[in-house]
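Apart from one protein chain that is not included, each protein chain of the complex appears where it belongs.
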Amino acid sequence: MMPPEIAKLGHVALVTPSLEDSVWFFRDVIGLREVEREGDTVFLRGLRDWEHHTLSLTEGDRAALDHVGWRTRSAEDVDAFADRLTEEGIDVTRLEPGEETGQGEAVRFRIPAGHQFELYFDTDKPEPTDERRSRLKNRVYNLADASPVIPRRIDHVNVHGPDVTATHEWLREVLGFRMNEYALDDEGDRRGGWMSNNSLVHTLAYGTEKGANEATFHHVAFYLDSFGDLMNAADVAREHGVDVEGGPGKHGITQANFLYITDPATGIRVELYNGGYQIFDPDWEAIEWDAEEAAEGLTWFGNPPNQETIPVE
Amino acid sequence: MMPPEIAKLGHVALVTPSLEDSVWFFRDVIGLREVEREGDTVFLRGLRDWEHHTLSLTEGDRAALDHVGWRTRSAEDVDAFADRLTEEGIDVTRLEPGEETGQGEAVRFRIPAGHQFELYFDTDKPEPTDERRSRLKNRVYNLADASPVIPRRIDHVNVHGPDVTATHEWLREVLGFRMNEYALDDEGDRRGGWMSNNSLVHTLAYGTEKGANEATFHHVAFYLDSFGDLMNAADVAREHGVDVEGGPGKHGITQANFLYITDPATGIRVELYNGGYQIFDPDWEAIEWDAEEAAEGLTWFGNPPNQETIPVE
Amino acid sequence: MMPPEIAKLGHVALVTPSLEDSVWFFRDVIGLREVEREGDTVFLRGLRDWEHHTLSLTEGDRAALDHVGWRTRSAEDVDAFADRLTEEGIDVTRLEPGEETGQGEAVRFRIPAGHQFELYFDTDKPEPTDERRSRLKNRVYNLADASPVIPRRIDHVNVHGPDVTATHEWLREVLGFRMNEYALDDEGDRRGGWMSNNSLVHTLAYGTEKGANEATFHHVAFYLDSFGDLMNAADVAREHGVDVEGGPGKHGITQANFLYITDPATGIRVELYNGGYQIFDPDWEAIEWDAEEAAEGLTWFGNPPNQETIPVE
Partner (left out) sequence: MMPPEIAKLGHVALVTPSLEDSVWFFRDVIGLREVEREGDTVFLRGLRDWEHHTLSLTEGDRAALDHVGWRTRSAEDVDAFADRLTEEGIDVTRLEPGEETGQGEAVRFRIPAGHQFELYFDTDKPEPTDERRSRLKNRVYNLADASPVIPRRIDHVNVHGPDVTATHEWLREVLGFRMNEYALDDEGDRRGGWMSNNSLVHTLAYGTEKGANEATFHHVAFYLDSFGDLMNAADVAREHGVDVEGGPGKHGITQANFLYITDPATGIRVELYNGGYQIFDPDWEAIEWDAEEAAEGLTWFGNPPNQETIPVE
């Protein structure tokens, strides 16, 4: 039997102390589409996301990461992963279909570093109203209805936490993440790694400052189709009076054109991401950037975001 | 005394047999801002136009060009041009302030080829509501309020008519247009010229098929800041079910990146224009493109618009 | 045991009646890097291709497709595919390591429609000279050394041939291609399909005019990182006196921004490709475009390439 596999990053579930502010930020400034509200949770997605939601915002005491949802390759893989995790001594919680709106059976658990992950396969497919539907059958939402900011789809999530090397190894062994690039600190220890389950150069970045022992969240990234859209996004954010925290610029590692904007009400950070590269070669060897190389690898040009993070729930 | 001068293309006044369709086209598809309605006329402008309007649409029997408005360098230049035109035997009609909404004193007349021109200096400056105003003091409208189509300002007008060389000469002598580039036909006669009153490579294109003796209108152009915006404009037009008649592409002559879209209800054509070049050298010598050179000069790459035109009123 | 899988499109091997002209076209106009010459064959690749070559040009009697090379997920998959193909009654030819320059063991065969395919896993990794190597460790060639045309990597190949539906089915069953989008003709029969082995919306397009019974080659596509690069590519081609046959434009199907340019000496066509979209959802259902929908799906805007093809060797 084939080992279970994660197919893609599904969604990021965030907690916000100011739900309406955050909805305004992600919908009106960043341009995501509001899909549905259920209780104190609002579900959103990009213009070309083919899932029920790729971001959720739930009212809570403080800004925090609730969980990161990963879509498996098949329905069976959810169970197979659950078994595997249980063998590893991880507590697994099962969710019934619909317990998370728009989603089928799922399991939730904490990785050893402390972040809550979720695995699921079934998701309601987008069915926008005729008015909002794109005339292109392979695109979800109508572009005519967009602002100049056009977030197409979720791209990756970046979390911080302790035990960088051990966590990378655990993610590889248990969840099957492939390491594509990693950076070392002055002492030759890993300070971060860019891992993936598909051709994207990363779906998950995991790293931290040395000695940090708290699991935190740095940003979730949405993909834009062009650098022009990214420039327009920066311009629109400023029109809204929202600062552009980092970028425009280009990472060397991942080769991404980036823009970082932070929800002013909550400190939740989003990266608008364009370009990057993809890995189709099955024998890709992880690229190591030593401390000196990493300095320019992290920021090839442009100003980087700051390193403040928000906690995990 | 200095001779009177035209400072810029001010606006194009069009007649449409289907006012609401044309307003939908220019406002919702092309992205111009609706400024004001007065009687059966709707006034619009781009996001960075500093005049009351740069396009007007008036209900009428058929699609037609009513007039092209040119802003002079000073208020005195309006009178000076009127005197000059009268000397040339041209009938000049005077308009009182406000006779054309948002505009001061003006004169209207027909150039020998048959198109009605208007000269004016005073214009109401844009005062958008706080909600629509840009946070940038040097931009009129808020970009956050735009669709992915972002027409910044009027650029030029393209008309067809008889007597190409003679008309070019008249425009130069009487109105001061400088010839920047012109194209010849197989017999060595002029088939078109790109003329300007300022640093833009053209504010007015005048040409035609040989032997044509009707004054007509081919298109009005609005400037977009980037080629990415032009691609988004094409995409948005298609989402609206509107065809892209010409482009994306690049003219050799003028070096413009172009997109041509025609109001499906009326046949009124608009060019979305990006790039081009500017002439700051006062001793610029008009560039001649012979018939063979003009073939690629007209369309450096991409598919050109068709040559159908609409009449002048 | 897991079924063998193709990981990616590896290379396209073309025959040209005018080797130096074609090298000039692909290297100087299109911007590929020349890797090596061996006998009457020249090997090239893009600036971020991680294989020995992604295009080869061999001197021959006429322009033709020799073979399309596909890289498997593992070395074992080459043998597994060979067995599978033999079971299907397909003649399989084995190549020793190095028999194709820079490549390990491989097998070649003709798909039932007549095109020669090649499967291999081992390939020499790029080792550019220090002078040409990028300072970015995850990019092969130095960008400072490029022209304004910057082809990053091979993207897909487009071939024509008989028996569209049957061929699609064979490619799926035997080689594991997933169908992502397909178009129907007026009678409801398939006229083309866009298939893939990875997250790219297509690595192989297979279709044809109804009743055609010849296996031919339409184009090979290379990916550019931005639409601006694509515009520069068109401009550079024209500076070289080379026509832009199709585009700039956008396909609805695949959502690609496209530019088609044909080697004037040989008729070999290349697509410069930007954008597109990716499929990460494992339960993607192939999108069907009926004849009417396909009309705008094939060309969302911009002028398409013509349908002339070159034969297979």
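The first chain written gets the first letter, and so on, giving A, B and C; residue counts start at 1 in each chain.
Everything that follows uses one rule, which is that a residue touches a chain if its C-beta (ideal position, glycine included) is under 8 Å from a C-beta of that chain, and two chains touch if they have at least 3 such contacts.
Keep in mind that what you see is a predicted model, and the values were worked out from it rather than measured.
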Subject >> Among C:2, C:143 or C:295, residue touching the chain not depicted >> reply: C:143
Original post:
With respect to the chain omitted from the figure, which of A:139, A:250 or A:269 is a touching residue?
Top reply: A:250
Subject >> Omitted-chain contact residue, chosen from B:33, B:53, B:73 or B:269 >> reply: B:73
**OP:** Tell me where the left-out chain touches chain C, residue by residue.
**Re:** 28-29, 134-136, 142-148, 150, 226-229, 231-232, 235-236, 238-241
Subject >> Missing-chain contacts mapped onto chain A >> reply: 227-228, 231, 234-235, 237-238, 244, 247-250, 257, 296, 300-303
**OP:** Tell me where the left-out chain touches chain B, residue by residue.
**Re:** 2, 7-8, 48, 50-51, 71-74, 121, 135-139, 152, 181, 198-201, 225-228, 252-255, 275, 277-278, 280-284, 287, 289, 293, 296-297, 300
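By our rule, only the chains that are shown with their structure count from here on.
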Original post:
What are the two chains with the most C-beta pairs touching?
Top reply: A-C
Original post:
Comparing centres built from CA atoms, which chain ends up most distant from chain A?
Top reply: B
Original post:
Measuring from the mean C-alpha position of chain A to the mean C-alpha position of chain C, what distance in angstrom results?
Top reply: 31
**OP:** Could you give the separation in Å between the centres of chain A and chain B, each centre being the mean of its C-alpha atoms?
**Re:** 46
Original post:
Using the average of all C-alpha atoms in each chain as its centre, how far is it in Å between chain B and chain C?
Top reply: 44
Original post:
What parts of chain C, by residue number, touch at least two of the other chains?
Top reply: 227-228, 252, 296, 300
